[in-house]
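Remarks on the structure that follows.
What follows is part of the complex, with its chains left where they were.
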Amino acid sequence: MIDVGKDAAENLRKLREQKPLVHNITNYVVMNFTANSLLAMGALPVMAHAENEVEEMASIAGALVINIGTLSDPWIRAMFLAGKAANKNDIPVILDPVGAGATSFRTNTAKQLITELDIAVIRGNASEMLSLSGEDSRTKGVDSIHTVEDAAQAAVELALELDAVIAITGEKDLVTDGDTVFRVNNGHKLMGMVTGSGCVATAAIAAFMAVNDNFLRATAFALGYFGLAGQWSAIKNTRPGSFKVGLVDSLYDIGSDDLMTGLKLEVMHEA
Amino acid sequence: MIDVGKDAAENLRKLREQKPLVHNITNYVVMNFTANSLLAMGALPVMAHAENEVEEMASIAGALVINIGTLSDPWIRAMFLAGKAANKNDIPVILDPVGAGATSFRTNTAKQLITELDIAVIRGNASEMLSLSGEDSRTKGVDSIHTVEDAAQAAVELALELDAVIAITGEKDLVTDGDTVFRVNNGHKLMGMVTGSGCVATAAIAAFMAVNDNFLRATAFALGYFGLAGQWSAIKNTRPGSFKVGLVDSLYDIGSDDLMTGLKLEVMHEA
């Protein structure tokens, strides 16, 4: 465990030293919150979605986020272009399948993205992940109606099938590459009252991946760090408006040492 | 009055119990604020605007918000598709004609929407409402240059013509179905300094309508609740940045009993 904490601290330290550019093709609702959170972490965010430029932008980034939260046809085309450019340049891609399961448009787009692109990490809630596994899952809009446990088995299978890291976030987060399974016990229930907290978790993973080739660990560390920021914010803030402000403040405040001591990462199964 | 307060409290209680999904086709400026406010109220927001999915999304929602604040042709097509799907499935639709009167594009789109769709409630400011009534109203961008009183008669006539509830918000809000006229005396002047406070009021009405078939009352209750949140926030916050944060906090804080005692609803005319 101490080893893991040190490793996480080193990941955060490198992130702040290297300030990687994170290219986000993400939804309208969370763009501002995502950009501010990435800045607070120490990364440099850029949002670009035009087919005219996404290949060029993705090629100079440290990681690419594809988030399907507010989809339309031109954006889907841009996601494929950016994803292929990232793949070609060995830039890690993370997918956030927001609302997969809610409409067939979202489910199908998410499935097509994971089929045609080389995705390093997928992060979603339990309902979204089940819908990607071919289960007949229905989400209530973009909120999960399943628990993380419900989707644990599907996550392991999906990870093996896609050779990717799968992260299911919820009360306790689960991260797996199909062999090792981590549980991240950081976090606070008010995070579920802030729109886009899942999307920002995804962006945090991208930032950690940009400086850590061990994507399984980068994912777990980023979720631990983000969850810890929620815990820190909740100390002073008990309501969602001020909690959100405090969350950004806490992302900024948490140092490498704080992450080392605050990370609550449990190894459920090791390869 | 006591009866009205109890009824409002019951509406809020049901909203929190049932957590209705509110489908928003809304403008870019207010998406984040709207989603966070809906979560704070107890509803589940979803934003989706692609023609590929709006019918499916609207069909599983508890209410549909159509807000024309940042229009373009593909979004207009999606508004009609979503609106027709909602109508077919008896899901209530609320229209926010942001900036009607400012450009003919907005005025014409709003008029076409109320002609072709079955709209349950329209909420706007006085200038917007006058422009829908065929008056030669000009707004200053998206801000009203008329008082609620200026548009009161037009609201009653529009309500009768469309068989809809009309809500004009301003210093004092007016809500009418053409027969009964309510005045909502909750609210605070700082709300006018927060972009999208009108749009969030519209979303609040949608959330209340999703669990209350009496749309006249649902509209008045939602505006009273939202105005009360403004009053609560203003107790501690005297400037617009922090006031906005406090508004979301207050939406979360206000309980059913608080609404029962805090609602300031005046019956101006009863059918």
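Going by the order they are written in, the chains are A and B; count residues from 1 in each one.
Throughout what follows, a residue touches a chain if its C-beta (ideal position, glycine included) is under 8 Å from a C-beta of that chain, and two chains touch if they have at least 3 such contacts.
As the structure is a prediction and not an experimental result, all values here were calculated from the model.
Here 2 of the identical protein chains are placed; the entire complex in the file holds 3 of them.
By our rule, only the chains that are shown with their structure count from here on.
One simple way to say how far apart two chains are is to compare their mean CA positions; for chain A and chain B this gives 33 Å. Per the touch definition, chain A reaches chain B in the complex via residues 27-30, 32-33, 69-73, 99, 102-106, 138, 140-143, 193-196, 239-242, 244-245.
Chain B makes touch with chain A in their complex at residues 19, 21, 23, 28, 31-32, 35-36, 39-40, 44-50, 52-53, 56-57, 60-61, 74, 244-249, 252-253.
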